[in-house]
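Let me give you the structure first, and then I'll get to my questions.
Note that this complex is displayed minus one protein chain, with the remaining chains in position.
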Amino acid sequence: MSHSSHILICRGTACVSAESREVQTEFGKQLKQRGLQEQVRVVHTGCFGFCARGPVMVILPQGTMYCEVRVEDVREIIEKHILGGQTVERLLFKDPVTQEVTEKIDDIDFFKKQVRIALKNCGHINPDDIREYIARDGYKALGTVLTKHSPEEVINIIKKSGLRGRGGGGFPTGLKWELTRKSPGKLKYVICNADEGDPGAFMDRSILEGDPHSVLEAMAIAGYAIGAGQGFIYVRAEYAIAVQRLTTAISQAREMGVLGKGLFETDFEFDIELRLGAGAFVCGEETALITSIEGNRGEPRPKPPFPAQAGLWGKPTLINNVETLANIPAIILNGAEWYAGFGTEKSKGTKVFAIAGKIGNTGLIEVPMGITLREVIYDIGGGIPEGRKFKAAQTGGPSGGCIPAGLLDTSIEYDTLLEAGSMMGSGGLIVMDDSDCMVDIAKFYLEFTCDESCGKCTPCRVGTKRMLEILERITEGKGTIDDIDLLKELGHGIKEASLCGLGQSAPNPVLSTLKYFEDEYIAHARDKVCPAGVCKKLSSIRIVPEECKKCGACAKVCPVDAIEGKPRELHEIDPDKCIKCGKCIEKCCFKAIKR
Amino acid sequence: MEHDEKLTKLDRILEQYAGKPGALIPVLHEAQKVYGYLPEEVQYHISRGLGVPLADVYGVVTFYSLFTMTPRAEHNIAVCMGTACYVKGAGQIVEEIGEELGLKIGEISEDRKFGLEATRCIGACGMAPVLTINEEVHGRLNADQMGELLEKYKHMH
Partner (left out) sequence: MTLQDLEQLKENILSEHAMTRDRQKVRITIGMGTCGIKAGAQNVLSALKTQFVDSRGVMINHTGCLGMCSHEPVMQVAVPGRPAVTYFYMTPDRARRIAAGYLAG
C-alpha cells in the first residue's frame, strides 16, 4: 500500500536545536499507536529556510506548512489534519514580510464572520461556463417560479424576505416590484443598474465578473413578477471584463433556453440587452440612467413620476441594483424566512462591502446586517496596519459620510448609519487612520461630485463649486472661522434644493466630517495648522536638532536643495524653499525629521 | 467626408442599429472604436444616419467623459510640472521636447504619433524631473536625454 500522506520535518541545524528530532520521534510513536504508519510516512529533510520559526514541517500532498511545532502539537496535527482533513490554524506559516499565508480557505478569520449569499458563487465557479452555474442550482429558482408560483406569490416572497435595495437607497425591493406590477400598461421593463461609480466601490463589478448568471436569472424572475418581457443591463464601459463575461453569459443562457421565448415550457418570454455607460457618474441615479438608455444626455428628471409609474420610454420600469438582484435566486430557493433570519429587524439579510484604505485585508466581504463596524474592521479586515490608530470609516462614498472611532460599535444597518450621519450607500468602506486629514478627505469627495455634477440644477452645479472653493481656501491657509458656518449653511441648502440624489447627498462628506471633526476644520481655518500634516501649505517640516546625527542623507535627497548643512554639521530646512514633499522624512534613518 | 474603409464600417454600424430606440450611445461607442475619436464630420454622418438632430448628437458626445472630439496621440507625453520637477528643470525639458517634435503643450503631432501635456505633481518628487509616456514613468531626466528617449518611441507602435 502506498503512503497517502507524507510529513516532512526539517532537520536543519536551527530546527534540530528547536527539538525537531523529538517532534519526529513523537510522530512516529503516535502514528504507530493508531496503526497509521502505513498510510503516513514521516521523513526528515534539509533546511526549509524558515529557521526563525522552527521547527518547521510540511504535510504533503496539501503542502501545508506548520511552524514552531512542539511535541505537544503532534496529537492535534494527527487528529485534525491527517484524520480530520482540517488545517491546524494556529501553527500555520505566515510570512512576516508579505503576510503570505498558506492554509485552507474557510479557516481564515477573513471568512469566519462572513455570510455569503450574493457572493455565494464568486470565486467558486467558472463564470464563463453556464454549466457550472447550473451545477450549483442555477436557474432552478427561475424554473420553480415559472412553473409553481404566480407573479403575486413571487412578489410576496420578496416582500416577506425584507430585502431592501442594495444600491444605496434601501427602498424595500418587494414593494418596488409590487408598485411596478400594479402600474397600468402592457409594456414594462426591467433594468439592472450596474453603473457602479462610487470611488472605492467594486461590489457589483465582482458579482458581474464572478457570477453573471445570478443577475440574469434574477432579472428574468423580476420580469415574470412585474409582467415584463425585456430587460436591460446598464453597465459601465470601464468594466471591460464584466461586459465580456455578461456578453458570454447572455448568449449561453439563450442557447441553453433559459432566456428567450417559452421559458420552462410556459408562455413567458424574457430577453436581456446590454447597454454600456459612457463615463458619467450621475447615470447611477435611476432617472438619469433611464434617460441615458433612451440615448440622451444622462440628466435626471424630477420624481414623481417614479420609474415604477413612467420609466423607460414612459413605460413602467423596475430598476434594481446588481447586488439586490444577486440575492433573489437564493431567496426563492431557500425561502423568505431563511433570508429574513439574517440581519436585524429593519435591515434583513446581508450586505457586501468593498473594504479599502488603511486596513490589513483590503477586499470584498459579505456580512450579515447588524454586525458592528469594529468586527468588520478588526476581525475581518485585520485592523489598522503599521500600528497606527483608527480615525474614521467612510461609508457610502461621495454620498455618505464618516463614522468616528467613538461609534465603532455602531451596528451596520440602514437606519443606524443614517443616524450616525453617514449612509449604507452601495457598499464602499474606506478606513482612515491618524495620518489622514479629514478636511482633505472631504475636499477629495467634493472635487469628485463637483466634477460629476451634470449641471441641470443650480444648487448642485453652482453650490458644490462654491463649497469646493471654500474647502480649497481652508486647506491653503486662506480660510477664516466664518467659512465653517458658511459651509454648513451651503451644505444644508444644497441638500434641500437639489433635483436628484447626487446633489442631495453631495454635501454629506463635508457635513459629517464637520459633525465629528470640527476641531480639525477650526485648526485649519483659525490656527492655520493641519493636525495630520497632510495639507502642504499648513504643515512645516523641521529637523529635531537633538536627534539629528548630521549624516547629510536628507540634504542629498531633497529635490529643491532646501536643506542646509554638510555632513557633520547641524542641518536645517529652509522653509521658503521646502515644498513639503516628505522625501527627507522617508530617508532619515533616525526619525529626526518631523512634520 | 471621404469614402473610405472607416466610413464603410460606420455605415454598417448605422445599418445595424437603424430603427432601434436609444441607438445613439451604442453607435457612438462603435464609431469611436473605428475612428479613435468623434470629429464633427462623423457626428454629422451619425446624425443623418439615425435621424437624430446634430445638436443632440453633439450634446451627448460632450456630456459623457468617455467620448472625445480630439484625436488621441499614440504616445502621450505628460511632463510633471509640480514644484520639485519645475525647480529641477521641467521647463527646459518641455522646451526640448517641443523643439524635437515641433509641439507646444496641449498639442498633438500631425501624424498623431505624439501628444504633449503638462500635469500636476504625480508624487514622484524624489525622481524629479519626471515625465510619463503613456503609463510609463521616466525620472531623473535632463534636457540632453530627450532626443534619445523620444527616438525609442518614434519606432514603437
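Letters A and B mark the chains in the order given here, with residues in each chain numbered from 1 onward.
Following the convention adopted for this analysis, a residue touches a chain if its C-beta (ideal position, glycine included) is under 8 Å from a C-beta of that chain, and two chains touch if they have at least 3 such contacts.
Quick caveat, the model's predicted, so the values are computed rather than measured.
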item: Neighbouring shown chains of the undisplayed chain, as defined at the top; value: A
item: Residue among A:Arg21, A:Lys113 or A:Lys140 that touches the chain left out of view; value: A:Lys140
item: Hidden partner chain, touching residue among A:Ile78, A:Leu91 or A:Ile125; value: A:Ile125
item: Of A:Leu179, A:Val258, A:Ile272 or A:Ile430, the residue in touch with the unshown chain; value: A:Val258
item: Absent chain, residues of subunit A that touch it; value: 60-64, 85-87, 98, 100-105, 110-111, 114, 119, 121-128, 131-132, 134-135, 137, 139-140, 143-144, 147, 202, 205-206, 209-211, 239, 241-242, 256-258, 264-265, 360-366
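Throughout what follows, only the chains that are shown with their structure count from here on.
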item: Inter-chain centre distance, subunit A versus subunit B - centres from mean C-alpha coordinates, in Å; value: 32
item: In the complex with subunit A, residue positions of subunit B that touch it; value: 21-26, 28-29, 52, 56, 59-60, 63-67, 82-85, 87-88, 125-126, 128
item: Residues of subunit A touching subunit B in the complex; value: 237-238, 275-280, 292-298, 313, 454, 557, 559-560, 579, 581, 583
